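Quick notes on the structure that follows.
Every protein chain of the complex appears in place save one, which is left out.
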Amino acid sequence: MTVNPIRLRLIGIYLSMALIGAWVLAPLLLVTFATFTPPPELYRWPKPFLPSRFSTETLAFFLTTEGVLHSTVTSLLVGVLTIVLAMAIGAPAGYAMARFSFWGKEGFRLAILVTRMFPVAILAIPLAVSFIRIGLYDTPLGVAIAHTALALPIVILITTSVFLGVPRDLEEAAITLGCSRFQAFLKVVLPLALPGLAAAGMFTFVLSWNEVFAATILTVQNRTLPALVVYLLGLSPLNFRFAGGFFMVLPALVVMFVIRKYLTHLWGITIR
Amino acid sequence: MTVNPIRLRLIGIYLSMALIGAWVLAPLLLVTFATFTPPPELYRWPKPFLPSRFSTETLAFFLTTEGVLHSTVTSLLVGVLTIVLAMAIGAPAGYAMARFSFWGKEGFRLAILVTRMFPVAILAIPLAVSFIRIGLYDTPLGVAIAHTALALPIVILITTSVFLGVPRDLEEAAITLGCSRFQAFLKVVLPLALPGLAAAGMFTFVLSWNEVFAATILTVQNRTLPALVVYLLGLSPLNFRFAGGFFMVLPALVVMFVIRKYLTHLWGITIR
Amino acid sequence: MAEIRLQNVWKLFGKTIAVRDLTLTINDGEFLVLLGPSGCGKTTTLRCIAGLEVPDRGRIIIGNRDVTDLPPARRGIAMVFQSYAVFPHMTVFENIAFGLRVRKFSEAEIQKRVREAAELLQIEELLQRYPAQLSGGQRQRVAVARAIVMRPEVLLMDEPLSNLDALLRLHMRAELKRLHLEIKSTTVYVTHDQVEALSLGDRIAVMKDGQIIQCDVPEKVYAEPENMFVGSFIGSPPMNFLQGKVTMADRAVAVEMNGVRLTLPPGFEKLGERAGSQIIVGIRPENIEILREARENAIPAQVIVIEPIGFQRLLTLQALGATLKATTQADVTLAPGEQVWLRFDLQKIRMMDPKTGKAIPCRHPDG
Partner (left out) sequence: MAEIRLQNVWKLFGKTIAVRDLTLTINDGEFLVLLGPSGCGKTTTLRCIAGLEVPDRGRIIIGNRDVTDLPPARRGIAMVFQSYAVFPHMTVFENIAFGLRVRKFSEAEIQKRVREAAELLQIEELLQRYPAQLSGGQRQRVAVARAIVMRPEVLLMDEPLSNLDALLRLHMRAELKRLHLEIKSTTVYVTHDQVEALSLGDRIAVMKDGQIIQCDVPEKVYAEPENMFVGSFIGSPPMNFLQGKVTMADRAVAVEMNGVRLTLPPGFEKLGERAGSQIIVGIRPENIEILREARENAIPAQVIVIEPIGFQRLLTLQALGATLKATTQADVTLAPGEQVWLRFDLQKIRMMDPKTGKAIPCRHPDG
C-alpha cells in the first residue's frame, strides 16, 4: 500500500500546531523560566535555556519592591469593580440582545463590534481630561470605569451568546407553568446561564488586570500593577522585568485553570 | 386596555441602548469634535460641546509635526506585513481547525483562547531582547511579527468560523465531480470564504494600526503612528493629542465602512 | 367548563400577517388539531391561546373568561413544547413538580400528583434521573406529565411528536389518544403531519396563510375537502386533480376530460347547471380501480412508475394529459409502460371550481 495521505496530513497539522504554539507560547515560557532563574545566571552569555536551579530570589525581589503590594491591591480592586460594573450593564444588555427583537438591534450590534476596533490609547485621553474634572482621576473607580468601557463590547457579546444558549422554550415553559417572567428568569434561565456568566466575569477580570494603557494614563499614585511594572520598566534591572511579567501572567493562568471547563464553552459560543 | 407591557419593555431597551452607546461612543465623539474645534476654543472654559466652526487647523498642525508622516508610512507597512503574516499562518490553521479532527485539537483551541488573556506588555519584553539579538529590533518586520503573535489567536478564531461556514459537503461534491482536494479548495471553498477572510484581514490591520505597547517597546527610530503619538503625548499641546487620536481612529472608521456588510458576518460567526 | 373561543383574532409580526381574522370555537373536552404547512400561523394561534403572544386584535375566551389580557399563568392552560423544554438542571420529579411548586401546593399533594402523572405516562422509575440521561421519547413523556399534572382545563401541544423517530411517533400517537380519553382536558394540538391530524383529532382545523380553510371531523376533511389545498395537503398520496368540462348528454351529466367522456351517475344533476364550463375533478388514489381492458366509462392510461410500498403499490399513471397516482394491492402484476384502464369510484369524486379552487356542492346531501 502507498503512503497513507491522511497520515501525511496529520504530520503536517502537528508540525504547524507546534509552530503556532511556539509562536504564541514561547514568550510565556521564556518569562516563566527567567523568573525562576537565579539572577546572576540571567546576565550570563549565552544564557542557558533552562535555569540551573529553581530560584525564587527574583520573585522575592519583585514582591518586596516598594509599591508592588499596594498596586496589587489596587489592581484587584479595579478588577472586581470592573466585573461588577461590566456584568451589571453587560448581562442585561446581553439578555435583551438574546431575547427581544427591536428596531436598531443590528445597528447596535455593529456599534458594539466596531468599538472593539478603537485604540485604547485614544479613548483614554479624553477620559483622563473628564476624570480630572469630576474627581475620578487617580481612583480605582475611575480606572474600573475605563476598563468597563473596554470590556463591555466583549461582555455583551459573551452574555448574548450565553443567554442564546438557554433555549427560549425553557423560559416559556416556566411561564406557562405559572411563573412570572422574572420568576422564570430566576428559576430557569439564571441557573443555566451561571457558568457562562462566571466565565464572562473572569474574562473581564483578566482583561482589567492586564490592561496597561488606560491604567497608566488615569493614575499617578494609585497605579495598577501593570501600570507600575511598565512605569518601572526603564528604571529596573532585567530580573525585575521578568518577575513582573510572570506575576502579571499568573492570574490569567489561574483563571484559565479554574474556568477551563467553560473556556470551550466560550469558544463554542464564539464560533459554534 | 391597560398599558401594553411590550411597549414598556421596548422603552427600557432603547434607554439602556442609548446609555451603553454613550458609554462606548462618547469618547469617540469627544475626540472627533475636539479635532475640528479651532485650537483657542479648546482651552476655553467651559469648553462648548460643539465647535463654533469647523476647523482643520488642529489636524494640519498634527500632520505637519515632524515624524508623523514617516510613522504613518511605517504603520501602514507594519499593518500590511501583519496581514500577510497573520493570514499566511492563521488561515491554514483555521482551515485545519474547521475541517480535520486530530488529537489535541481541543487543547490547541484552549491554548489559542488563553493566549488572548496574556498581557501584551509582558510578551513584548522578551521579544525586545530577542529582537535586539537577531537584528529585528526597530524594524517594521519586527513589529509586524509581534503584532502577528497578538493577532493570531483572533485570526485563527475568525478563519476557523469562516471555513466552518463553508459546508464540507460543497468541497466533497467538488471532489466527487473530479477535483483534487486543492482544486476543490480553489474553485469552491476560497470564493465562498473570501469575504470572511477579507474581513479578518481588515480586522488584523486595525489591530496592528492601533497597537501601542509592543510598537513602543520594539522601536526607537521607526515608530508606528500610535507609538509616536503616545511618545509625544506628554510633550505636546492638547490639540495635538486630539488630532492624533482622531487620525488613529480614522482607519477603523474607514474599514468599518468598507466591511460593514461582513461585520455582521463576523458577529454572526462569533455568536450565532 | 373550558370551551375555547377565538373571536376575530389577528396577529402580525412586523408586516407579516401570521393570523388573519381567525374565529374558532373549541368545545369542552374536544381534541382539536390545527393542521397546516409551516408558516400557516398554526403555532402562532396556539401561542395566542397560551398567552405567549398577545393578539393585535380580537378576543380569546376560555371557559367564559376573557383571557386576552391575562398572562399565561392565569389562563388555566398547560403546554407541551416541540422541543419538550424539560429543565435540564432538575430531576424528572422536580420537572413534573415545577408547576405545582410555583403554585404552592402542599408537599403531600405534590408527591401524590407527580406519582399519578408519572404512572399515567409510565415513567415512575425515571423520577430521580436528570433529563440528560433520558431518551427523546422519555423526555417527551416528562414534558407531557409536567403539563397534565397541573390538571389544566386546556392542554396545548405544539408538534409534540415531531422530534421522535417514526416508530416511536406511531406509538406515542396512540398513547396521546388514550391519554386524552382519560384526562378529558380540552386539547389543542398543532401539527404539520396530516396522518397525525387524521389519527388524533376529534376535529381538524386546516390552516393556510393565517386562516382556517376547513374545520371538520377527520372523515369529512379527508373525504370531502373544501378546496384543492385541503385535498392536496391531506392524504398520502394526495388527491388527484383533473381538468375537465361539464357536458350534458341524454340528460345525463358528464365531464369531458382531454377528449374522454366520463358519465356521472345519478345524484350529480345539480352540476348540470354548469354545463359548458370548466371544472376540476378530484379523486383520491385509492378510489381508482385499475383494469386490464377497456370498459365503459373507464379511462385509458399508461403506467409510468410502480412503487411497492408494503402491502400496497403506488402507481404513477399518465392519463388524460395529466399525471395521476393510484394505489393497488401488491399482488397485481404490472410493468412500467403497460396500457391500463382506470375506473373512478364516482360516488367519491369531488368537483372543484377551477378559478377559486373551492369544492362545488353538486350532489344531494344523501348522494
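Letters A, B and C mark the chains as written, and numbering starts fresh at 1 in each.
Quick note on the criterion: a residue touches a chain if its C-beta (ideal position, glycine included) is under 8 Å from a C-beta of that chain, and two chains touch if they have at least 3 such contacts.
Note that the structure is predicted; figures quoted are calculated from it, not measured.
K.L.:
Where the complex has a chain not shown, which of C:L161, C:L198, C:C215 or C:V340 is the residue touching it?
P.N.:
In the complete complex, the chain left out is touched by residue C:L198.
K.L.:
By the contact definition given up top, give the residues of subunit C that touch the hidden chain.
P.N.:
Residue positions of subunit C that touch the missing chain: 37, 165-167, 170, 173-174, 177-178, 181, 193-195, 198-200, 218-219, 222, 232-238, 284, 286, 304-305, 307-311, 314, 316, 325, 330, 336.
K.L.:
Mind listing the subunit B residues that contact the chain we can't see here?
P.N.:
167, 169-170, 172-180, 183, 187-188, 191-192
By definition in this document, only the chains that are shown with their structure count from here on.
K.L.:
Rounded to a whole Å, what is the gap between the Cα centroids of subunit A and subunit B?
P.N.:
The answer is 17 Å.
K.L.:
Touching at least two other chains at once: which residues of subunit A meet that condition?
P.N.:
In subunit A, no residue touches two or more other chains.
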